[in-house]
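Before I ask anything, let me first share the structure, which is written out below as structure tokens.
A single protein chain has been removed from this complex, and every other one stays in its place.
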Amino acid sequence: MSKARMQLMLCSGTGCHATGSKRFHEALDAELNRQGLTDEIKIVETGCNGFCAVGPVMLVQPEGIFYQKLTAEDVPELVEEHFLKGRPVPRLFFKEHMSKEKIPHIDDIPFFSNQVYRAMRNKGAIDPEVIDEYIARDGYFGAAKALNEMSSEEIIDEMLTSGLRGRGGAGFPTGLKWKFAHSSKGAEKYVLCNADEGDPGAFMDRSILESDPHVILEGMTIAAKAINATKGYIYCRTEYQLAIRRLEIAIAQAKEYGLLGTNILGSGFDFDIEIYQGAGAFVCGEETALMRSIEGKRGMPRPRPPFPAYKGLWDKPTILNNVESFANVPQIILKGGEWYASIGTEKSKGTKVFALSGDINNIGLVEVPMGLPIRTLIYDIGGGIPNKRKFKAVQLGGPSGGCVPEQHLDTLIDYEEIAKVGAIMGSGGAIVMDDRTCMVDMARFFMDFIQDESCGKCTPCREGTRRILEILERICDGKGEAADLKSLEDLCEVTSNSSLCGLGQTAANPVLSTMRFFMDEYKAHIFEKRCPAKTCQALLKFTVDAEKCKKCGLCFKACPADAIVWKKKEVAFIDTTKCIQCMSCYDKCPFDAID
Amino acid sequence: MVMDHHPEHPDVTAEMWTRIDTILDEHSSVPGSLITALRLCQDTVGYLPPPLLDYIAEGMNLASSQVFGVATFYSLFSLKPKGRNIIKACTGTACYVKGIKEILNHIRNSYSISEGETMPDRRFTLEGVRCLGACGLAPVMVVNEDIHGNVDPKQVKGILEDYQ
Amino acid sequence: MTNPISDIEKADVILVTGSNTTETHPVISSAIKRAAKFGGKGLIVIDPREITLKQYATLKMAPRPGGDIAWINGMIHVILKEGLQAKEYILDRTEGFDAMAEAVAPFTPEYVEKITGIPGNTLVEAARLYAGAEKGSILYCMGITQHINGTNAVKSLANLAMVCGNLGIEGGGVNPLRGQNNVQGACDMGGLPDVYPGYRKVHDESHAQTMEKAWGVTGLSRTPGITATDMVDAAIDGTLKALYVIGENPLVSEADLNHTEKGFHNLEFLVVQDIFMTETAQAANVVLPALCFAEKEGTFTNTERRVQRVRKAVDGPEGVPADWEIVCDLARRMGVPMEFKSAEAIFTELAAVTPAFSGLSYKRIEKEGIPWPCPTADHPGTPRLHVGSFAKGKGTFFPIEWTPPAEVTDAEYPLALTTGRVLYHYHTGTMTRKSKGLNERSPECFVEMAGSDAKNLGLSDGTLATVTSRRGNIKARVKVSRRMHKGTVFIPFHFAEAAANRLTNAKLDPDSKIPEFKVCAVRIGSAPEARG
Partner (left out) sequence: MWHTYLISAFKTNPLATRGVCILPTAVVSFLPWQTSLNQKTDKVRLEMEHKDKSMIIDGRALRFTEGETILEVARRNHIDIPTLCHLKGATPTGACRVCVVEVEGARTLMTSCTVPATAGMVVHSESPEVIRSRRMTIELMLTSGRHDDCLVCPSSGDCRLQDLAFRYKVKGATFTPSGVKYPMEAANPFILRDFSKCILCGRCVQACNEVQVNEAIDFGYRGAEAKIVTKGDRALKDSDCVFCGECVQACPVAALVPKNARLVPRMSETRAVKTTCSYCGVGCQMNLHVKNNRVWHVTGCEEVAPNHGSLCVKGRYGFDFIASEHRLTTPLIKENGAFREASWDEALDLTARRFKEIAGAHADAVGVLTSARVTNEENYIAQKFARTVLKTNNIDHCARL
């Protein structure tokens, strides 16, 4: 590749972009130019590195020094000290949350060292806009093998051996899905990639597309060969403009290299891929809805059977896998299904990507082996909860998933194990919540989301979720009644049992899950008219703890409603009849005296 | 249909009609390309006034009711004029946990617009959007093309003052 | 129709021409649209206007009015040139192929394009599409027949169907869509100047004798009578002196109305029997009220020859008898008794004297109608004609030449006018214009034209315009529409106060005596709006 002595892998993912990677890049460029170092030091703009919390980040290769929170002002020092004199700059190293230790090497940072890269093996390592860099890391070798040396059956067998299950959430064995579509008769078949990442709190697909677009093209090509399809679509959220641009570049380059289009790699196999931009509808993550959408219609799911493997897009046999699933395919073909299955649990093989967010120190994207305890994910990789707050639960699986509370943190990352505690693997969103999060409000949040995203076709989902939301809102408003709990249960059961598609069938999960583990919070809202997490404003009754109050008067000054009575050297008093529960005083009090 | 005249609409200029005709020409024979055509037409005009939807339907040889159904199904499409600046507040879980509600409140108080609304002078349109996949920066607010992460409610006004 | 309506969805390719089906036969149009949209069937629509059905078409063509024979011959030309014809079928089941082939030889796509304006390659595609279908159905309506060469156009369509072996098969056929509820029945029953019930010629001695015997009379005239249009001329020259009009409104529906009015006013005695005071009734000496379909028993025969029951739902105006009762009463008063107890009794007689109806009875069609021929009481009826063999043995090809319309556009009358119906009205509007709702939807006459024509004439949507032909003029509002091609305008004929037939040309097809309603030359200018 490059003859440069040093490569600066600068993250240009959405996160780092937002925190100023572009300005830093420009400054760095200018400085290297000024110093005449452009030949020996090469800047490589990579896709998302994953460690978004500390962006902009940069990895200096081949040394493996990791810099975080970079600004344009840091450039002269970096160039002078490190790039010229070989003395890395410690103040820009990663700082461990607990020990406050500064760690220079990426391999020593727990966020990275506990990860195993498969789907994201190229993240931060290549320039996503240069196909040669992908090829240099064994890119398209899997496709070459599949197209020239393997039959469809052999590819499917390899996939079955790998034990790869759908990473979009349901965990259906990928090889089996391909097998059905393979056996389905039809001259025209389709391979679809679901890149309509919709679960709030999940962004691994965007990251993979931005950092390694070719792996998706390669994975889809292998799938096409397996089921004998000639056309593929990547259904991508229109919000992901960077990902779309990189995919467009990748498709053009692959075609130029004969890796896509007609007679790929001289194998006689034809396959073409088109990008289809979604237009903003969560329900289009459901496979039949997604197909409707590609057909240019309203993304309303249709009943199954018939299943897409037999009657999918334009009524032709179709397979749909998500981005992360496809990202695993080339390596499985290249290194074999057994290699892939060598890590993980009995029924969940390989790795899974999680998007850690919420109340956690190391917000970012991580890939971990199946079978890892959730606790390790949260505390070792995630670096624990900030501000010395208490962990309450981690929400897995987004609007279709559930919460894993403290007592189940040792659950292993495994489709079945996670399901046992009432959550789902889902697409990998992992939102950590500390003790200030109200679980009833959380359920209400998800129901609000679902209600908004329901397509409106079937009665239980359209009307049922509306009624569930209504009840949850009532509870959060302090107007809940005992009978509401029974109504919730009934509604959740019918919505789950009778809705047309997965969206409705799983819509009640966040409610059922929080009712299972946090019934006490529901009861507190209903019977004591109290929100233990102090989130539901209507239920807040603020009082001043006389023992903690230092009589400073900050609360008095902060109150916009004149609800606080305070005189110098006296404990403040809150007039609850005037209080508008705005929490200004609560936020202001330096002594936690307001509760 | 003999497409020899355009409907009249104050927000659609002659150049826009020309561009729209090109878009329709390119897509009318491609099955399933309605959503793409709608997106491109919206990019051209800024939004999709109903007479334009009817015109698109004729040009694409689709039922006008179907086109309207599609346009109102997807949140990307707007049938009302939008502001010069679009504020997208991420309402994903991470941003919710990190307090996007307060940011929305601030915007509402400062500019008298709620989610989905546009200021009468068309300076801002406020949209609540699905998770932008930038959870690491929660709460996130995107103004036009600029991503603002870790937004403190107090900064909101300061950030927005730059957009006129 | 040679084939039943249910065959439409069984065809592989449907060719519709001269029929604005969605407005004139909405329920049949649904079958066509379903076939095209959901059945994946090919649909070829040929019409001078961009009618709604074209939105569903696989292929559409817009010939200039009067060019039908040219494009039909052109399609046959292409089919023969490319060897797409049904060779065995032609050999086994038809005659006269060679002469026909010779007649279509000059109709190259280039020549057809010159006459019709249809691009040559489109014509070739259409020919391939139709000929490529295993089962091809042709549906046509007045757009084909109402021309001076209408009969020939129909024969050309039959040529086209036979060339591809599409007559006498399921899903095939040449199918005229009959415009009126019982036009099929009126013809079947001998409501024509030259035939008795069952299409037996009046000049054929043996038929005449059969009828004399059946009716117990003597001296039936062996001379064919004259057609409605010829009656007008006969009235003008005085040979026709009296006319008995039952449920028709020729003073709106006939071509060249000014001429027709002259004839009617020249009659010595005119009797009109109708449910409303129509424009024709106004001209009568005697007006007789009648019952409408909801007030009497009987049968109608639909476009697919299905004989169906009409049942009395309500009592009519007090003392008003059914049409047949009035006629029988009149006969009695004229000294020739015609006594029937009921409509069913008449049906029994007509079934007995009409071979194709012999097997039919009210009892048999109680639940569902039966298509004739139905010769015996155990015959299931005949949904498809010509299956296995043609009625006459072999199907005959006719060599057909194209002739231009009787009137073509020129500098003085630069626009081609074509007339037809709108969805909300029916024929002369006798019934529909009494319906508040239908009138609200379609209150007045209009002249539909292309945006470019309107622009050139300085007219815009909604302006009142005067439309003038060599025979008369009317005022109507302009309707600018994407359905019209430049150079052709359309006016519906339902509106007596702005009757399109004041403009139309009464030149007749020599065989069918159908006037050329579908094309004449007009000019259009803005009309001063009346004040107040």
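Letters A, B and C mark the chains as written, and numbering starts fresh at 1 in each.
Methods note: contacts are C-beta pairs under 8 Å (C-beta built on N, C-alpha and C of every residue); 3 or more make two chains touch, one makes a residue touch a chain.
Note that this is a predicted model, so its numbers are computed, not measured.
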| note | For the chain not shown, touching visible partners are A, B, C
| query | Among A:119, A:259, A:424 or A:524, which one is in touch with the chain left out? | reply | A:424
| remark: Out of C:324, C:397, C:413 or C:446, the sole contact with the unshown chain comes from C:324
| request: Touching the absent chain in the whole complex: find that residue among C:115, C:148 or C:287. | output: C:287
| query | Taking the entire complex into account, which one of A:497, A:543 or A:576 touches the absent chain? | reply | A:497
| said: Just checking the interface: what residues of chain B touch the absent partner chain? | reply: 50-51, 53-54, 57, 63-69, 72-73
| field | chain A residues touching the omitted chain (full complex) | value | 166, 168-173, 176-177, 180, 281, 285-287, 298, 300-305, 307-309, 320, 347, 397, 400, 402, 415-416, 419-420, 422, 424, 426, 451-460, 462-464, 466-467, 470, 487, 490-494, 496-503, 505-506, 508-509, 512-513, 516
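Operating definition for what follows: only the chains that are shown with their structure count from here on.
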| message | What's the contact topology between the chains, one of line, ring, star, complete, other? | response | line
| query | Computing the C-alpha centre of each chain, which chain sits at the greatest distance from chain C? | reply | A
| Between chain A and chain B, centroid-to-centroid distance (C-alpha), Å | 25
| said: How many angstrom lie between the centres of chain B and chain C, each centre taken as the mean Cα position? | reply: 52
| Residue numbers of chain B (touch at least two other chains) | none
| message | Two-or-more-chain contact residues of chain A, please, as numbers and ranges. | response | none
| Inside the complex, what are the residues of chain B that reach chain A? | 31-36, 38-39, 66, 69-70, 73-77, 91-94, 96-98, 129-138, 140, 147-149
| note | chain B contacts chain C in the complex at 1-5, 58, 61
| query | In their complex, what parts of chain C are in touch with chain B? | reply | 50, 55, 450-452, 455, 480, 482-486
